[in-house]
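A single protein chain has been omitted from the complex, and every remaining protein chain is retained in its original position.
Note that the chains take the letters A and B in the order they are written out, and that residue 1 is the start of every chain.
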Amino acid sequence: MERTAVRGRLTWQLATVVELIAETPRAKSIVFDVPDWPGHRAGQHVDVRLTAEDGYVAERSYSIASAPDDEHLMLTVERLDDGEVSPYLTDELRPGDQIELRGPIGGYFVWEQSLGGPVFLVAGGSGVVPLRAILRHHAAIMSDVPARLLYSARTLEDVIYRDELEHYDVRITLTRERERRRIDRELLAEVGWPPVERPLVYLCGPTAFVEAAADALVGLGHDPMRIRAERFGPTGK
Amino acid sequence: MTALDGNAIGGLLHDVFGGEMTDALGVCAHCGRSAQVAETIVYLRGPGTVARCPHCANIVMVFVERRGVTCVDLLGLSSLVAR
Partner (left out) sequence: MSPISRGFRGRRRDDVDAARIPPGQYVTHDFPVLSAGPTPHTPLAEWTFTIRGAVDEPRTWTWEELNALPRETVTKDIHCVTKWSKLDTVWTGVSVDTLLDGVDTTAEYVVAYSDGGYTTNLPLEDVRDGKAWVAYSYDDEPLDPEHGGPARLLVPHLYFWKSAKWVRGLELRQDDEPGFWESYGYHNYGDPWKEQRYAGD
C-alpha cells in the first residue's frame, strides 16, 4: 500500500475475530475483521489492548502476519506459558469476540518492491511472523527481487506456516531435533547472499538471537545499514 | 528484562509525535552518532520507557506516562528528524 495509507491518526479500533487457526501446538493465528482498516505495509505491527471488567488494562504489540494484499488482517500469537495476554488470545478468544487494536505501526521494519533486494529474511522462532507477511506480499506482487528465508525453530512441530513456506525459497533449521543447528555465522554465509550482492537483511526474533545474527552478518562483511532488526520479547513484542 | 528496540514503541511514538517515527533519524547528544529510532535499545514497562543509543548506550529518550498524559524527555538527542 502507498505511504499515505499509513499516515494520519492512530486510533484504537474494535476488531472482530473471524477465525482462529491452530498453526502449531503453541501458536495460533487469529483472523480479524477491522471495519476501518487503512491497509498496511508488509512487516508492520499492531498494538492490541485488552480491558478486564474491573478496568485493568494490558497492552501488547503483535506483528501482522497477513500481507497487505490479503483480504483480512491476521495476527499469529505464540502462547507464553506465563504470559498475561498471549494465553488469553490463544486459548480464550472465539469467533465473534472483539478486541481493541491500533495500527498499522512501523516505518523501518517494512519491505516493498521499491526497496529492492536481494531480500534475506532471518527468523528465530515467532520472529517468522512479519517475515511471512513480507514473503506473501512478495509473492502476491510477483516481485522479481530474489527473496529467501532462513528460519530457526525448536522442532518440526514448532515450524509456523510449514506447508505455506514450501512455496517459497526457505531453509529451515531445527535446534532441538534433526540437524540440531542454530543459526550461526556459517549458516548465514551458506544460506544468504555474499556481502558483494548487498542483500537487504531483515532479522526478527528474540533479542539474543537478533543481536547474535546481526553481529555474525557484520562479521561476514555485510553493511550494517543494510540490516534491519526487530527484537521480540516476553512482553509480546 | 530483555531489552527490545524502537520498533516496540512505534505506537507510543505515533501517539506522542502524531506520526510514524520508527524510521526517524536521531543523533545522540552524548556520542554524536546517528541511528534510526527503531535501532535504539528500549527498556519497557518500567516506571518509564527508556530508549538508549545503540552505539554508546546513553539514554536518548525517556517517556513517562502520568495519568493518561505522556511526558517526553529528549535531552539525550541533539536532533530527531522524521521521514
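Methods note: contacts are C-beta pairs under 8 Å (C-beta built on N, C-alpha and C of every residue); 3 or more make two chains touch, one makes a residue touch a chain.
On a predicted model such as this, the values are computed, not experimentally measured, just so you know.
*Asks:* Based on the whole complex, identify which of A:34, A:58 or A:220 touches the chain you can't see.
*Replies:* A:58
*Asks:* Any idea which of A:100, A:164 or A:184 touches the chain not displayed?
*Replies:* Going through A:100, A:164 or A:184 one by one, A:100 is the residue touching the chain not shown.
*Asks:* Extract the touching residues of subunit A with respect to the undisplayed chain.
*Replies:* 12, 14, 49-53, 55-58, 82, 84, 88, 92, 97-100
*Asks:* If the hidden chain were put back, which residues of subunit B would touch it?
*Replies:* Its contact residues with the unshown chain are 1, 3, 41, 43, 45-48, 50, 52, 57, 59, 62, 64, 66-67, 71, 73.
Convention: only the chains that are shown with their structure count from here on.
*Asks:* What is the distance, in whole Å, between the centres of subunit A and subunit B, each centre taken as the mean of its C-alpha atoms?
*Replies:* 22
*Asks:* Which residues of subunit B touch subunit A in their complex?
*Replies:* 1-8, 10-11, 14-15, 18-23, 36-39, 44-45, 83
*Asks:* Quick one: in the complex, what on subunit A touches subunit B?
*Replies:* Answer in residue numbers: 6-7, 9-10, 45, 47, 61, 102-103, 105-109, 206-208, 228-235, 237.
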